[in-house]
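Missing here is one protein chain; the remaining ones are kept as they sit in the complex.
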Amino acid sequence: ADCQSQQDHRKIKIHRVGVKGLRYPIEVRDKNFESQHTVATVSLLVDLPHHFKGTHMSRFVEVLNAHGRMVHVCNVFSIVHELQKKLHAETAHVIMEFPYFIEKNAPVTGSKGLVDYQVRFEAAAYLDETDFVMWVTVPVTTLCPCSKAISDRGAHNQRGYVSVAIRFVQTIWIEDIIELVEASASSPIYSLLKRPDEKYVTELAFDNPVFVEDLVRNVALRLNANQDILWYRVEAENMESIHNHAAYACVEKELET
Amino acid sequence: ADCQSQQDHRKIKIHRVGVKGLRYPIEVRDKNFESQHTVATVSLLVDLPHHFKGTHMSRFVEVLNAHGRMVHVCNVFSIVHELQKKLHAETAHVIMEFPYFIEKNAPVTGSKGLVDYQVRFEAAAYLDETDFVMWVTVPVTTLCPCSKAISDRGAHNQRGYVSVAIRFVQTIWIEDIIELVEASASSPIYSLLKRPDEKYVTELAFDNPVFVEDLVRNVALRLNANQDILWYRVEAENMESIHNHAAYACVEKELET
Amino acid sequence: ADCQSQQDHRKIKIHRVGVKGLRYPIEVRDKNFESQHTVATVSLLVDLPHHFKGTHMSRFVEVLNAHGRMVHVCNVFSIVHELQKKLHAETAHVIMEFPYFIEKNAPVTGSKGLVDYQVRFEAAAYLDETDFVMWVTVPVTTLCPCSKAISDRGAHNQRGYVSVAIRFVQTIWIEDIIELVEASASSPIYSLLKRPDEKYVTELAFDNPVFVEDLVRNVALRLNANQDILWYRVEAENMESIHNHAAYACVEKELET
Partner (left out) sequence: ADCQSQQDHRKIKIHRVGVKGLRYPIEVRDKNFESQHTVATVSLLVDLPHHFKGTHMSRFVEVLNAHGRMVHVCNVFSIVHELQKKLHAETAHVIMEFPYFIEKNAPVTGSKGLVDYQVRFEAAAYLDETDFVMWVTVPVTTLCPCSKAISDRGAHNQRGYVSVAIRFVQTIWIEDIIELVEASASSPIYSLLKRPDEKYVTELAFDNPVFVEDLVRNVALRLNANQDILWYRVEAENMESIHNHAAYACVEKELET
């Protein structure tokens, strides 16, 4: 009994169907052409024509298994196309979210420490057409310009998260986005800071106050300057140190067609 | 020093800026014209023209405070319009997410118990134009048609969540969406079931197997039958009892213009 | 067929069994003898002697329903004792977690705004003996003493969360714990701050730098001074603005017997 292949009479096409929340160990290629091991949360989705009752869920997992664990901007489309083929689908989506690590040197002492960034790949195909969106979320320090301007001493500051989603022509690396965001904030964040480093980032942040509005605009300016970027969406969220809620800003570039 | 009102020269309009993650006690009107107390997580957002450096974050909270705690489909727009006015914005968004409770009678014994549903209001205005989207997430039981068909005894089943987002002409109540979703699943869910009720829902689910694909189609059919609904998006996610990942389906009706 | 009441031969007593993650609207009594509406996540648990196969899950929900929605330090034990009785249990636990709101005046302008605090009641009975633990989690501003001391200007600061758990003789109010914690931090947190208020809290925090270590000790000193408090556990967690991880400290007072 192949329930899934039965004829369906409700005449309703399903836009996306598949598996979600599958955890999977992967290897991601980095800018130095080396690779790092991480763990992804994966969604695999296709469309389903109105005349079929159901899709075949086990095939999604088989396609992922057959691909192997090495994942990068180019080869992720072999999963997408294999989903189209094995599921007889017009469209297919592969979404992978994972932590990505970069070894950073503390700004004065050069002490090394790993910082984690959250990354998301969204690869899709509609028949022959493909689409790829890369999201990178970067933790930063933000220091409030208003608080600095009005106060006799100090200024409130906090951890903020900047999420950048891009579509590009030539490959943009995760490292490129991180660098660009960190240059747009009051200060980058580190996992290991010795005393001279802490002095440095404290003063750096104090000398570079930014609102969430400034932060998304600074990032947008830098993205605008890169001809390889076709579209972007930049969001910043500050875990305000003086409130129990967040300050938020978002700017989006329209996709040129 | 009013930093926020300073001229900005980066020529980048900000699409959304404001506060997020603000918890706030509210009262929600229900279908019986009574109201219930709950706690919302609130986002308040506006656009910011390219020539202003920043928005005024405290005014968002003032506008919310001034409104009072009673919130329903109609009066939520007084918050939206007040944000437009107080922040000199063209567009404004108010998003509120909250648990909503319904007292249900167990199907055989009639034992009463509260079930919680997650609801989200998204109210927006662009100049004079307004938009309202209501999301309701309904927990249900789903029983797998394939497992039932191929097995000599039993069938795997699980809790699933169906999220319905709608735009409508005449007010559709939260209760209406819940009823419609529960009728589309293998069985509704209850908080209190005595033994005869448990027998009833077990057999009901066994007699009404649905894939996630069936579930979103059953809901879509019922939404299609309602002339007051202009647009919808239906998502179903099963916390599969035989896997450690979810099965997912989504169907969306295009907005007629 | 009453499966649950069957004899069990594995000779293993179950320490806790019951329902978890039940959402329930409640009313909580506050210090001014008024009450506020909120939504709790509830666990109801009892022990099960080794000779019974199972407990009766629906009775837990019936006991909660029968109690009604008003919950305070005293009457929560009527739920506990009713669980002991209806489930023929020696021990019973009722755990309720909920957001609690306090209207605070901004420190200079007096502008009013609600701040949310997470509260947890743990009420238990072992035969005739009862136990009550109250947890209150308070968001605060913390400013780093080291960063201030070594930097020529500014000092990193961030939102921190202080969780205080106490056992007491005479009722201690949620409001008392919040006040005591806020006095121990660099600055309290507000939901609404106008410009003069923001100047005030910025300077207040700069003038009162605290490590997480200072924070838990300051709270502990104040708790030690209160004869009604028999036991406490104080935890502080800073969402460090210069790191993507947290700084943490914990101090606990042993229960005198």
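Order as written gives the chain letters A, B and C; numbering starts at 1 within each chain.
The rule is short, and it goes like this: a contact is a pair of C-beta atoms (placed from the backbone, for glycine too) under 8 Å apart; a residue touches a chain by one contact, two chains touch by 3 or more.
Owing to the predicted nature of the structure, the values given are computational and were not obtained by experimental measurement.
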Full-assembly contacts of the left-out chain, visible side only, are chains A, B, C
From B:Q4, B:Q84 or B:S187, the answer for touching the chain not displayed is B:S187
Across the whole complex, the chain not displayed is touched by subunit B residues 115-116, 139, 141, 143, 146-148, 150-159, 187, 189-191, 193, 195, 198-199, 201-203, 205-207, 239-245
Listed in rising order, the subunit A residues that touch the chain left out are 2, 22-25, 36-39, 58, 61-62, 65, 99, 101, 111-114, 116, 191-195
Had the left-out chain been drawn, it would touch subunit C at residues 1, 3-4, 8, 10, 12-23, 43, 45, 48, 53-55, 57, 145-146, 149-150, 211-214, 216-218, 220-221, 237, 243-252
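Operating definition for what follows: only the chains that are shown with their structure count from here on.
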Comparing which residue numbers subunit B and subunit C contribute to their contact, where sharing over half means same and under half means different, the two sides are same
Relative to subunit C, largest Cα-centroid distance belongs to chain A
Note: subunit B sits from subunit A at a C-alpha centroid distance in Å of 25
Distance in whole angstrom between the CA centres of subunit B and subunit C is 29
Among all residues of subunit C, those touching at least two other chains are 116, 191, 193, 195
